[in-house]
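Okay, structure first, notes after.
Missing here is one protein chain; the remaining ones are kept as they sit in the complex.
We just call them A and B in the order they show up, numbering each chain from 1.
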Amino acid sequence: MSELYLKIIPLFPLLAFLTNGLILKSNAKNSLAGFISFLGTFISFIFVCLLYPYVKETPVTASLWQWMQFSNFTFEVKFLMDNLSIILSIMVTGIGSLITLFAIGYMDHDERPGKFFSYLSLFIFSMLLLTLSENLLVLFFGWEGVGLCSYLLIGFWYTDLDKAKAGRKAFVANRVGDLGVVLGIVGYAMVFHSISFVDLKAVSMETVLANKEMLTLSSLFLVLGATGKSAQIPLYIWLPDAMSGPTPVSALIHAATMVTAGVFMLCRISFVITHLSVVLEVIAWIGSVTALMAAIVAVTQSDIKKVLAYSTVSQIGFMIAACGVGAFSSGMFHVFTHAFFKALLFLGAGAVIHCLHHEQDMFKMGGLKKKMPKTYWCFVVALLSIAGVPLFSGFFSKDEIMWMAFNKAGTGQYIFAILLTAATLTAFYMTRLVCLTFLSKDKTHHDPHHPIHDAPPIMIIPLAILSICSIGVGYLGMPHFMSHENARAFQLFVEKAVSGPKPIVYDEHTEHLLMGLTIGLTFISMFLAYFMYVKNEESKLADKFKFNLRKVWNLSNNKFFVDEVYFAIIIKPIKNFAGFLVNIVEKYVIDGAVRTIGILSFQSSVFLKSVRGVELQSNIFFMIMGLTIIVTILFSALMVK
Amino acid sequence: MAIDILLTVICSIFALVVVISSNPMVSAFSLLTMFVAMAGIFFQLGSTFISAIQVLVYAGAIAILFIFVLMLLNIDDYKKHLSRNNVKPIVGIVSAMVLLGVFSIIITNNFDYLSKDQLPQTNMMDLFKELFEKYLVPFELATMLLLASVVTVVSMLKKSLGNNEDGDQA
Partner (left out) sequence: MIIYYYLAAFLFCLGLVGALTKKNLISILLCIELMLSAVNLFFVLFSKTTGNIDSQIQVFFIITVAAAEAAIGISIIVSLFKKINTTESDEVSIQSE
């Protein structure tokens, strides 16, 4: 029974995709297309929940068909539902359903709802393929599928050139990562003669250490893939631009689910990389530096979705850093909590943008607390969660990551310091966002015919559900001092499927001290933001800060000039090389060769025409001469044999 | 052996006349003679049936058809083209090369040199059995070809004659 459940889980989004894509096309009513899409996702959610009791006992696998067979390899299209994938599946289908519901409201004026919802269903399908995969190859299929859907949905309003370009940028950046994934898979297949996760889980430390160099290299390739999909240095540049897609898409794909695929993959190969100290070190540094850098950039952005985008990059940096310090389960816990409050933030921002007629600049908002109270309270919950205020979900997961980082041997304290700075900045810029949007003076354009009010219920209900989850899910993984029986319940659940954390070095007092430090800094920075943007809005305190720190401010506002640097060192040489190929090689070498052949045959025909005229017999003569030559060649070839 | 050489010489001479003569009538008659001589060669080789149809079809029908048409068209101005065969040295050279090539193939392959007694006699029964069993479809296709040629010839000549009549009336 459980196998059957597992097999049909991805079927429903696929059916929804086909119905929306092939039958309804673009003529459908928005609500109908959205409802089909929602139904497909929601039925999958129900089946995932039905599967939970089975998975709790033992992992469920279901083989669909054998795909190809080599001498010592068998690739099977096979699903695996274990403690890791069920969490991600619940997340994908659950949050996916809520966001689809929200999208029905958000996309109510769009002309191509059938297309939009079919892409959304295709995304859910691909994401389920990714999470349910039993081996790296099926995972790669899902991986590519979500990449495609991401591209399609970012460029959904492709008539706007910037949006189309953003889609392309996402696709190209992902492609670099995908190359890494392919190379990594090949490397793993070479070493282990299997790419099944079940086999990878059973890998012994001796095997890993015996093939250390090869595995380090291929794991680094996989990490490159993870940086592409999860928007980490050096490939994070696509995610902020990806915000040009519809906001539900940003919430679902570019905040809650797809971007965490890299973390998921690292968890899947955790049993291998946990023995490879170099890889762990690289991952930890990538994650923590990304977390800090994105947080710094987020502080000065004025576009509400850009802030959220950089905040996503920063939060995924925390998750990756958790993997890097060996605490894969803590990373997954943060993935889980982050999915809820980040989806909430994005949907809240979507509701705001929707009601302000696609205004995204925070400095043109303000005072929305009175006009959109429900959205405001949802937003506050999300803010408290992401900022790490105690008793909200973000606090539990983020704090555990930092504690695990502190315990890492060697560079652990540095990573902790970086993450702490990033967490403090997170609290600051998120408070700044809420203050500018909801609490500061009203700077919106008044339109007496269309007063600003809360979004329709179909958009508010998902927000409410997500707010409750944002508070609640944190209690699944409480630290020791809060509850002895249920401490780290979530993490222990996940650790049946991923590698366990490194041993704790420091005692509980240190932990409490660090926690106090974190909480203190969080509150201070939140208060600072409130002080700057609400209390002293009149006195332009923020502008004074900006002036005194203008060098740092410029660096941050221009995103560390990373795009410009990439343009100068990567894109420009490639463009120049392409220009060289087009203008020189194509024009003179290839075209030249083609033209020469044409000119030669034309000239020779002119010549022969002048020699022989059009006499019948001379034509026959040449024909026979040619035939003779051909026969001679064939015959001599025969004789040689 | 003597008769082989005799037939070869006759064939060669008349074939030469076909090519060299400027008068189509002379060519046609020498071709007819050559066909008959070749029928003799086939007989000599033991293929009596082929020999018979060589005489019947080639000599009796095709060559006679040529002669008949030549007489019918009454081409009397051939004399003014008499020395106008389009002789080009390159044609001779290429043909000589083809000839030498075929000769070299014959020499190098060293075909079994069977004497007349050793030659297998072709049984007509075998021939027809082969023709009507293994080659039945090509045989039927050949009849279709003949039918098609008859239809073509009739329609083509009818059209040209019809045009001519129209022209006469005008």
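FYI, a residue touches a chain if its C-beta (ideal position, glycine included) is under 8 Å from a C-beta of that chain, and two chains touch if they have at least 3 such contacts.
Model, not experiment: these values are computed from the prediction.
Q: Kindly name the visible chains that come into contact with the excluded chain.
A: Those shown chains that the absent chain touches are A, B.
Q: Suppose we count only contacts with the excluded chain; which residues of subunit B make the list?
A: Per the touch rule, subunit B residues meeting the hidden chain are 4-5, 8, 11-12, 15-16, 18-19, 24, 27-28, 31, 34-35, 38, 41-42, 45-47, 50, 53-54, 57-58, 61-63, 65-66, 69-70, 72-73, 75, 78, 81, 84-88, 91-92, 95-96, 98-99, 102-103, 106, 111-116, 119-120, 122, 126-127, 130-131, 134-135, 138, 142, 145-146, 148-150, 152-153, 156-157, 159-161, 163-164.
Q: Considering the entire assembly, which residues of subunit A contact the chain that has been omitted?
A: For subunit A, the residues touching the absent chain are 614-617, 620-621, 624.
Note that in this section only the chains that are shown with their structure count from here on.
Q: For subunit B, which residues are in contact with subunit A within the complex?
A: 86, 90-91, 94, 97-98, 101, 105, 108
Q: Quick one: in the complex, what on subunit A touches subunit B?
A: 617, 621, 624-625, 628, 632, 635, 639
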